[in-house]
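With one protein chain removed, the remaining protein chains of the complex are shown where they sit.
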Amino acid sequence: MDIARIVELNAVYARAIDTEQFEEWPRLFHDPCLYKVTTADNVAKGMESGLIYADTRGMLEDRISSLRKVNIYEQQRYRHIVGLPVVLGQANGAAETETPFLIVRIMRDGKMEVFATGCYRDKVRLDAANTPRFAERIVICDGGRFDTLVAIPF
Amino acid sequence: MDIARIVELNAVYARAIDTEQFEEWPRLFHDPCLYKVTTADNVAKGMESGLIYADTRGMLEDRISSLRKVNIYEQQRYRHIVGLPVVLGQANGAAETETPFLIVRIMRDGKMEVFATGCYRDKVRLDAANTPRFAERIVICDGGRFDTLVAIPF
Partner (left out) sequence: MDIARIVELNAVYARAIDTEQFEEWPRLFHDPCLYKVTTADNVAKGMESGLIYADTRGMLEDRISSLRKVNIYEQQRYRHIVGLPVVLGQANGAAETETPFLIVRIMRDGKMEVFATGCYRDKVRLDAANTPRFAERIVICDGGRFDTLVAIPF
């Protein structure tokens, strides 16, 4: 798969979250899929379980519905800065890539802070309409102190 | 328009500011043009006016002249990290794109802080010499507490 298409998928992903068009987010995945948020420490220790886990588009949609009900995201804003992907390999029609990210949180009063950094470890495959989507997105955070119950997608 | 050229224009824009070659900055726009700095809050409320507004290259040049006179920029340094553009559409020969950014401010004593985040909402058109320039650049800041009188270009 052309790397330009992977870059584009990453850009669209970040924009869907930062513009709070959360309902667009599940559509960027295949169904079934794997979406997991974990930490570099957990990965280093071989711990498989994540802080957040979903393996269908329905589970991703449920997450967004909950988020909309809690409404807590309205008190802050997020900004993803996504770096350049490294292609690790191609297997079974999927490109395996790793892409660094930085998320800044902007509070209502204008205060800004680095909220999270890490890398996305992805498997990207084309769907029937030739659109690239995530078969897997494992979000590996460098640190790890998040209130994952009410978190926006990473 | 090829996305690589839009990426390149963004990279040149950031470099002109961060290397303090401010006089290069107006040349990256068409004349007339639209350059506006606003906030996500203002955009959400439908407020049209911006914190900074210019619609000719001359107005952009005036801004730089003032900045050079005040000289306040010498007390700090800025670093733009520009993310990946999303192409929203093509109309009248212009590509409409949205590109996230992060600006770090570095004080004279070495202290660093996230100064601003947001996205650029742009219309990019080729000029007569086939060089891409901004017909419009609307800078939408996520937060909004800036001393815009003495601010460097965003």
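All chains are identified by letter, namely A and B, in their written order; residue positions are counted from 1 within each chain.
We take it that a contact is a pair of C-beta atoms (placed from the backbone, for glycine too) under 8 Å apart; a residue touches a chain by one contact, two chains touch by 3 or more.
Every value quoted in this text rests on a predicted model; they were computed, and no experiment measured them.
Chemist: Among B:7, B:64 or B:126, choose the residue that contacts the chain missing from this document, as touch is defined above.
Modeler: Only one listed residue reaches the unshown chain, and that is B:7.
Chemist: Looking at the full complex, which residue from B:67, B:95, B:114 or B:140 touches the chain that isn't shown here?
Modeler: Missing-chain contact among the listed residues: B:114.
Chemist: Kindly note down the residues of chain A that lie in touch with the hidden chain.
Modeler: Chain A touches the missing chain through residues 3, 40, 81, 83-86, 98, 100-102, 113-114, 116-119, 142-145.
Chemist: Touching the absent chain: which residues on chain B qualify?
Modeler: Residues 4, 7-8, 10-12, 14-15, 18, 77, 79-82, 102, 104, 106, 110-114 of chain B touch the chain absent from view.
Rule of thumb we're sticking to: only the chains that are shown with their structure count from here on.
Chemist: Can you grab the rotation angle between chain A and chain B? Superpose on CA, round to the nearest 5°.
Modeler: Going from chain A to chain B via C-alpha fit gives 120 degrees.
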